[in-house]
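What follows is a structure written as structure tokens; I'll ask about it next.
With one protein chain removed, the remaining protein chains of the complex are shown where they sit.
Which chain is which? They are A and B, in the order written, and residues in each are numbered from 1.
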Amino acid sequence: MNVVLDALAFSNIIVLSSIGLTLTYITLKVPNFAHGDLVTIGAYTALAAARLLGITPYAAIPLAFIASGMAALASYYLVYRPLDRRGAGIVTLMIASMSTEVILRASLHIFADVMTTSTKSYWRGFLFREEGGQLTSYIVVSTITAILIIISLYLFLHRTKYGVALRAAVENPSLASAIGIDVDKARAVSWLIAGGLAGVAGVFMPFRTPTDPETGWALLLRMFAASVLGGLDAVFGAVIGGYVIGLSEVLGIYLLSGPPLNLSTAYRPAIPFAILVILLLIAPRGLSGVEWRRLLSRMSRGVVRSG
Amino acid sequence: MAELFSFLLGLAAFYSIYQMLALSLNLEYGYGGLPNFGKVMFFAGGAFVTGALLTRLVALSPGAPPDMVWDVSKFKIYNTLLATRGSGYLATNPLLALTLFALMLILGAGVGALLGILASYPAVRLREDYLGVTLIVSGELLRIVARNYEPLVCGTLGVSVPNLFAWAGTYSELIKVGSMVAVSTATVLLINIMVNSPYGRALRAMRDQEAAAASLGKDVVLLKIKTLAVGSAIAGAAGSMYAMYLGAVVADEFTPLKTFIVWLMVVMGGAGNNAGACLGALTYIGIDRALTLFKHLIPLPFDVNYLYYTVMGVALILLLMYRPEGILPERPGRLYATTEISSDSRGGQAAPH
Partner (left out) sequence: MLLEVEELTAGYGDIRVIEDVSFSLGSGELLAVLGPNGSGKSTLVKAVMGLATVHSGRILFRGEDVTRLKPHEKARRGMVYVPQMNNVFERLTVRENLIMAGYTIGDELQDRIEEVLELLPPLRRLMGRKAWTLSGGERQMLALAMALVRSPELLILDEPTASLAPPVAEKIIGLIAQIRESEDVGIILVEQNAKLALSISDEALLMVSGKQVYMGDANKLLSRSDLSSLYLGVRS
């Protein structure tokens, strides 16, 4: 049972971060390699709030949202928008994405080192220990947070005029601007939300695993697997993708590490990787890109023929 | 004086390794338009095969206890001892040492080429963004497997590699680096010949004219496979050289940061221009080595390398914005005549459609 709960908590983190990865992918069609580092920023914001302000990490969720959201927004305004305006192609944007990743991760290392020296306490490999033996409270909180965020994001994107405009602007920028939608602002808001959600995911990380400046980067594989699984251009596909990836990784390694295989649990990342590779080879546009109707009709025809 | 000499030797050694990496990426991306965001994987492939085999091979000759070599739990502990003993043995047998040096380079190149052919499977099928994601995570997975599968390079502890130049005594380091420079220079010549051959022109045609290239049909697929195989073979050989130079292979060193550095070199120097890629490599390695030398003099509460990476990241982004063609832009040459391109790359095979 504990394994299932752990898998759920892990999936919540993946889901929250993959939604943002998909959202930023839609705006500029660039895979944001720095998205994992936005998760780390969220984790460090929570740590800083807990250590310096003395509040519980949960209370730092809004702060983490703002910190990571601002980092994402800055990368949009300082890196991607200027390049996009210069007519940069996809490879250029990807090189920039890789550079941004290096900058953020190296800055996090610097931050961790500086804080360690100046506060005389460890800022690497930290964990949030819960008081009073409520071992699973973060599982409950992360699940509720994930559900609330998914619902409110859905309502925002589908039930508010501004949310619909945001979807319109990222889908067809030229038509949207002809209609009077501020496309640039819509993109900026997308990056803000994407970064913010990664930050929220980051708050839950240190409850599970010792966190350091590399933690978020290591998550990137899972986020990509989840986003591709859900279809890189479908925001809520990432929700399903995230839960599938998170659950199959944790539950999968639980099964594989037991008898008869006794595999080392360190091979965990191989599970999302295998899913990603298989997916890219059979359905490069993700599950939402599969032409289910055609596939089903072909299958049913096959049944008729054989029967 | 001696300090300066050893600094220059180190510079030459790292430069010859990164020159090969930068040139291989320049071949793939600068000339062929194939964005390889998994460079570190092929580099690691060469390093891992050297780490896995060299110490064991050498240990067989001087008659080390076989269980120390074949029992992973023992090899994990005794590999440094074996490597040191191996170095001592090879000191008396320069011919064998040089043969092993060549063999390791060939093996590294072979493993690199193999991985390159493997990577060409997604490379001919996926769009750049999906391909980039696939290659970057593939590289990470290789690292994760290497750090957990101990028989390969002893997991997180790493494996020691014997010194193949111990026979040269006090000149050991000099001759080692000299051989590396020789290998690297040979690569430069090889790549220069390649990019000026009909193959090189076909490569640029593929990069510049997606539509025209598509009509070339099967040739493009083959061209991509070939290019990734060659580029990755060079990266693999560089990895092997890296392992032999440092005398150790640690899996966790092979992170995507290495890929970033190679991209930085190529973009900074000028994609599509080999001299540019070399200049980019020299600039980066020059600053990097100088920083390592003077690190202890800089009073910072953190590792100065992180600051260097941050600055380099910013520099690369600024380059993309203000000088995307790099310091030494590609020279537009007569190679651009379309008729020449199409006749060359079709190579007399069946006409499209």
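Here, contacts are C-beta pairs under 8 Å (C-beta built on N, C-alpha and C of every residue); 3 or more make two chains touch, one makes a residue touch a chain.
Predicted, not measured: the structure shown is a model, and the values here were computed from it.
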item	value
Contact list for the unshown chain, restricted to visible chains	A
Option touching the unshown chain, where A:61, A:165 or A:189 are the choices	A:165
From A:28, A:88, A:102 or A:181, residue that would touch the chain that is not displayed	A:181
Contact set of chain A toward the excluded chain (per top definition)	158, 161, 164-165, 167-168, 171-172, 174-181
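Just so it is clear, only the chains that are shown with their structure count from here on.
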item	value
Centre distance in Å when chain A and chain B are each reduced to the mean of their C-alpha atoms	31
Chain B contact footprint on chain A (complex, rising order)	25, 29-31, 33, 79, 82-83, 86, 88, 90-92, 94-96, 98-103, 105-107, 109-110, 113-114, 117-118, 220-221, 224, 228, 232, 264, 266-267, 269-270, 273, 276-277, 280-281, 284
For the chain B and chain A complex, residues of the former touching the latter	29, 35, 37, 122, 125-130, 132-134, 136-138, 140-141, 144-145, 147-148, 256-257, 259-260, 263-264, 267, 301-303, 306-307, 309-310, 312-314, 316-317, 320-321, 324
